[in-house]
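FYI, not all chains are in this one, though none of them got moved.
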């Protein structure tokens, strides 16, 4: 009975935290988001080559480090804390997770093994294209359909708001399977495939680039067998766990900015953090951080043990972390006063991230309603 | 109790409506519908029209070029402009006409009135405001900008922040410490300072939307004539309080008109996104309507006080909290209605509005996302919600102040 990170995990976390603080301060984040990629490609080389981050969840057999979802979540948390723009989230949460979930039987064979080997080696980034225009609120929001003709499967249609969609080496497209109306598949597409047009778009969250994708007869391979929408959701629950962890980090980052400022900024001859109007909001951030971290860690633990309890733990983690992050990021601006709403101050970067993350995998309200369904209320 | 307007006011209303009808294109929904450059051009022309009809400085005495309108006429004018989505002058008129102009009518010398007031109306002088300081924040009275009399001139050193429209202004009114040995709220004077001089530098501050709405203004041995002090020397705190206290009674009922127009846009947004059937969204939209109605009723109360000549009290703090927190909640609801569409803002924006965008603004994801971001600042500027709650607690409810700090 032990619900805490091991010493090795704590050491790893400290190393990642130090890496983020040294290599990706927020000044560097601001520079990175100005680039075409929307992230610092040199930094990503170090993250993938030196730290082996994309290979964390990948079995040792195909070149990964065979770590657990708890480790991957810990990294997500640290990257979230520093708002580090990098292909980590898309590659691991939206790429490796569905690849692992669709491996037919044992690793070692099939297209999954090839891609995972490439990812583990640090030479390949991934993402998943899910969202379709004006469809995001319904139950099974995917209507793009794969077409099979003469042994060749292709995809035609439009996907929007694909995270790192303009840079990912391979894109996994969630589509209605060619075989049956109510079956879905994860379809693998090359980033430079013919018929694929990728357009980087302006984002609310400046630190998480997105692209819209036009697919016109793009050749593709289905990963694993067609599945029901609820099976798709089981895969997405694992991805969601890493988003929740990222948000926990973001919450901590925003809280830290607010607390540190409240200690040094003086008004009315006192540090503003000595006023309860400020102190108590910071304390509430700490309560929400504690709650969000507990929920996120629990979900990651259940994911690491393939526990079916993840189906209810994932929405709890998402909704708890999202609400806490939005709370902390809003109050971070308020506590900073005037400079809090300037471009040059980092408060708005956290706020933008928080408001974007809040809807990325469904709003807290949608997650609570999904949870109610899953609990059979 | 009677919410009908007197017949004379209704006649005046018709005159204003006619003037508006003659001067806006058919189908005009408000300046928000215009692209920024076009809007600015239209606004300049419209300001001239107002000036020609003596409708610009409506509360000033006629002898200084004011409109000499009765209070109820001022209200009617504001209402009709708000309904038509038209501004009451330029952005700088807020500072020139409403703030320093009105203040001069109370505290100015005859020379000051005769010199400055007509130049504001003609557009020759364009004003901005030098109140806040980087270190002072909500604690306005702890300002550090100093002015010293030297050879018949004030010599000013320090800096002011959150000065909007400074880039368009050639005059700034500045609160300065003129007696460093006096207690915190004493020894402050309000000076009128020409900006076209080497001692003044304006640096834009970019807000979280990327818009250069505000400025920091630096004073390095900046100078102004000894005569350019408003009210008695070292009595600037009292003058400043008069100035900040200019309850724009005439606009008491127009906040609700503007917010109502914004809420209609939000209703339309919900319908366009087919979210208007969701009970949660319906409940929130109805709450917004309720809050706008409360603002309208409170506006009638403020208007009644204004027409009776009563002074507004701590109600101004309640007003500030109510509209700013409503604005946040309304725009967060817009974000919720947009859902994932808010992730990639699209379409025309809110044109740099610092509160509710202008009537006619496009009903796009970009405009609402910009408003939602802007709304975060609404509970900070012009007295944070925390400061307003102190005011309400201490001045309205008589609760004890924070203890003095021992050093």
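A few remarks follow.
Just so it is clear, A and B label the chains in written order, and each chain counts residues from 1 on its own.
Here is the rule we go by: contacts are C-beta pairs under 8 Å (C-beta built on N, C-alpha and C of every residue); 3 or more make two chains touch, one makes a residue touch a chain.
Because the structure is a prediction, the values reported are computed rather than measured.
Overall, this complex is built from protein chains in the amounts A x2, B x2.
In this section, only the chains that are shown with their structure count from here on.
Taking each chain's centre as the mean of its C-alpha atoms, chain A lies 41 Å from chain B. Taken together, the chain B residues at the contact with chain A in this complex read 132, 136-139, 142, 161-162, 205-210, 275, 280, 335-336, 339-346, 369, 372-373, 376-377, 379-381, 384-386, 389, 402, 405, 407. Put simply, chain A touches chain B in their complex at residues 131, 136-137, 160-161, 201-205, 210, 212, 265, 267-270, 275, 277-278, 330, 333-334, 337-338, 340-345, 347-348, 351-352, 355-356, 359-360, 363, 365.
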